[in-house]
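This structure is in structure tokens; I'll ask about it shortly.
A single protein chain has been removed from this complex, and every other one stays in its place.
After this line comes chain A, so read on.
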Amino acid sequence: MKFAFFQGCNIPVRIEQYADSTEAVLRIFDIELVKIPEFNCCGYPVRNVDEKAYILPSIRNMAIAEKAGLDILVICNCCFASLQKAKNVLEKDSALKDEFNTLLAKEGLTYHGATRIRHYLTVLHEDVGIEAIRNKLVNTCKGLKLSVIHGCHILRPREITQFDDSFVPRITEDLVGVTGATSIDWRGSLECCGAALAGLNDELSRRLLQEKITGAREAGADYVTPICSYCHLQFDTTQVNIAAQAGPETDLLSVLLYPQLLGLCLGINEQRLGIARNRTIGVGDIDHIKSLLAPPVEEKKKKVRQQAA
């Protein structure tokens, strides 16, 4: 399988480890990610200012992928939602489609709507499948408690994103479950990290973030696993910024990305997964996670029995 890899603006310059670990994990399942330098911003940043200016960039990106004959694979929630939204808007508005196509024609591009927008978790869950993942596991990570924060724009509005049940999401539950780790039940899992208010109202933004950090801790989480790149930056950068102002003693809630966890269980080297590049993770954390890694016991027994039979 081959996808056009849409990284957005944040990941290549601020969260390279998210792209690297996703790529490394998907390669194990023979999924190739093609980097396309012509891709531009998804449009999300301008949504507060002008809806039309928000739609156009995603349309160009999809037209580029369409020309290359590829579906798009996305990591970032906001990019994902922007692409899905743009697709949805043009399905209903042919006048706007014509207007944008006239503009795109200048650079030899046309948007038909043929490209599908896929989130990497959906690809892992649907296209690869839990059993296929289980068969490739070298380790499981029993006893690790993760607080997954989905990020809003992947779940809602459900008619647009079409990712999972927006009230009781199963995909992350299954995907964390297969690694042996526990996705804990906590109240922030479906809520907002505050990123959309950063730079506009930092105080409120940080209040929302702090509520999630406290919530995850109280629920007994070892690590937070943000799905969205904006959530990641809130937990992995803003949290550090807040701590720096609060004093050197502040305890941080460490970030562990899902493909980093899955990568470890698939036997991928931690350097390649860029775990140490998460700013909130310390050497102790990495040792802790590694100490929990153990070969998947039951599976081996089954295999032995099958061989004996």
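The rule we apply is simple: a residue touches a chain if its C-beta (ideal position, glycine included) is under 8 Å from a C-beta of that chain, and two chains touch if they have at least 3 such contacts; residues count from 1.
The criterion applied here is as follows: contacts and distances are computed from a predicted model.
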{"item": "Per UniProt, the name of the complex member that is left out, chosen from \"Gfo/Idh/MocA family oxidoreductase\", \"Tripartite tricarboxylate transporter TctB family protein\", \"Xanthine dehydrogenase family protein molybdopterin-binding subunit\" or \"Heterodisulfide reductase subunit C\"", "value": "\"Heterodisulfide reductase subunit C\""}
{"item": "Touching residue (missing chain; options A:A132, A:L204 or A:V297)", "value": "A:L204"}
{"item": "Listed residues A:R27, A:K52 or A:H112, member touching the removed chain", "value": "A:K52"}
{"item": "Among A:I117, A:C152 or A:I171, residue touching the chain not depicted", "value": "A:C152"}
{"item": "Option touching the unshown chain, where A:D127, A:E173 or A:E191 are the choices", "value": "A:E191"}
{"item": "For chain A, residues in touch with the removed chain", "value": "9-10, 12-14, 37-38, 40-41, 43-53, 56-57, 60, 103, 106-108, 152-153, 155-158, 166-167, 190-192, 194-202, 204-205, 207-208, 211, 230, 233, 237-238, 241"}
